[in-house]
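So that we are looking at the same thing, I have put the structure below in structure tokens.
One protein chain is absent from this view; the other protein chains keep their places.
And now, subunit A:
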Amino acid sequence: MNESSPILNISIFGVFVLITLVVVIRASRNTKTAADYLAAGRAFTGPQNGIAIAGDYLSAASFLGIAGAIALNGYDGFLYSIGFLVAWLVALLLVAELLRNTGKYTMGDVLSFRMRQRPVRAAAATSTMAVSFFYLLAQMAGAGGLVALLLGITGTGGQALVIAVVGALMIAYVLIGGMKGTTWVQIIKAVLLIAGAGIMTVWVLAKYGFNLSSLLGAAVDAAPKAGEKLLGPGLQYGATGTSKLDFLSLALALVLGTAGLPHILMRFYTVPTAKEARRSVVWAIWLIGIFYLFTLVLGYGAGALVGPDKINAAPGKANSAAPLLALELGGPILLGLIAAVAFATILAVVAGLTITASASFAHDIYANIIKKGREENGNGKAYDEDKTDEVKVARITAIVIGLVSIGGGIVANGQNIAFLVALAFAVAASANLPTILYSLFWKRFNTSGALWSIYGGLIVTITLIVLSPAVSGKPTSMFKNADFDLFPLSNPGIVSIPVAFLLGYIGTILSKDKADPAKQAEMEVRSLTGAGAEKAIAH
């Protein structure tokens, strides 16, 4: 890292912050109503939203984490990206359009549509906040490690300061820009990230005559310890029966979690129609897919050109593979650009998570439970006029969430990031996805079924995580000295996902209250035809 120049890195990042702040302030001019603030006036086009989804989804864990995992563990790192991509088909085929047609701002809108409002909204908000918080913590904790690597700040105090700065910037984006500003930050970041990765990919391939086979060969040569094993599966997860099962569990959580991530679901409300929601998923799938193909080349490229020993010796270990590759290829300037992109990534993702969690609190808990909107007796339209409160509450919540995540990020600095992200995906796949699918496709599903699957999925997932080796009993655990790892797998998905589906079924069958057939008819017709769906706002 001798050639790395922290001042250059900070300056490039500063330029990014300046440009995005100007964009956010300009974008926020028309933000007046709740639909403006929480759903960007539903005025983004499908392609714009698709790019923003890619920006929301390709977190630092995807970029730095997957490239690093491929560099060190070869093929097993590639497996992550496949799960992350295939998952989008669930969103495309089963969730995106129907959700756009029936909801307004949050996941709770859809889940509570034909149920008793208060309990189901409270449950949906709880699970939204849980997923967002774990995801947020992972990003903030990641920021600390990234700082050490890119700015040469190794002291805990210095890293804490940088986490606080990242958090403060994020609060500013969300407060000023709302959903519209946040979306523009995602778009800018996604373009920079994908372009940066694309340039590096072509660069790496050019060094090997655009021959993937020779690149793989070079990666094998550079890794005498792993050798040929780098190209096949099993290096990371193949050791024991338990680790193989753990991988299967992770794979399930990845493929079923995406369509239950609240910050992804909320993005579908920023477009005017279900057709645009579909277009946005299509754009997202292509962009995300192409990006993961880039990471394959970047990962093996880092293995070949930088080498596993040097990556392991760098602060941040696997996470430093992509930045080190940038340094190797284009010197300090390319490193500075990639470092700025990585920072921007964290900033954009935390902003997206914060607005989601604050929307859920303002809309589900404050407006519909505490203040109990006028929604039940109409179809929700009349309520929109009364919006300033909701925006105010959302802004205050954003500040609180921002401060909590700064604190949490400082405490969690240095913790295992992958575990926090896996936790978020496991909760999303267990608590959210079964409930969403049942609500949309199963006529009999009722309030008690919804509560059983949300709370059941949430409780089972978190309990199994607490009892897992990720939390205690191993040298890599959160609490190294305690030992209560009764559940052998780090990822609970293989148990918690089927259990949550089962609980939703049992809760529905056992309950005496019947599904409301009138509401079910309304929801089904609306979800498929788009009749009565929220329209875009004309300014």
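In the analysis below, contacts are C-beta pairs under 8 Å (C-beta built on N, C-alpha and C of every residue); 3 or more make two chains touch, one makes a residue touch a chain; residues count from 1.
Operating definition for what follows: contacts and distances are computed from a predicted model.
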Chain not displayed: protein name in its UniProt record ("Clumping factor B", "Cytochrome oxidase maturation protein, cbb3-type", "Simple sugar transport system permease protein" or "N-methylhydantoinase B"): "Clumping factor B"
Which of A:Ile51, A:Leu79 or A:Ala190 contacts the chain that the document leaves out: A:Leu79
Of A:Tyr37, A:Tyr237, A:Phe268 or A:Tyr366, the one touching the omitted chain in the full complex: A:Tyr237
Where the unshown chain meets subunit A, residue by residue: 43, 45, 75, 78-79, 82-83, 85-86, 88-90, 92-94, 211-214, 216-217, 220, 228-229, 231-234, 237-238, 244, 247-248, 251, 255, 272-273, 275, 278, 281-282, 285-286, 289, 292-293, 378-382, 384, 517-518, 521-522, 524-526, 528-532, 535-538
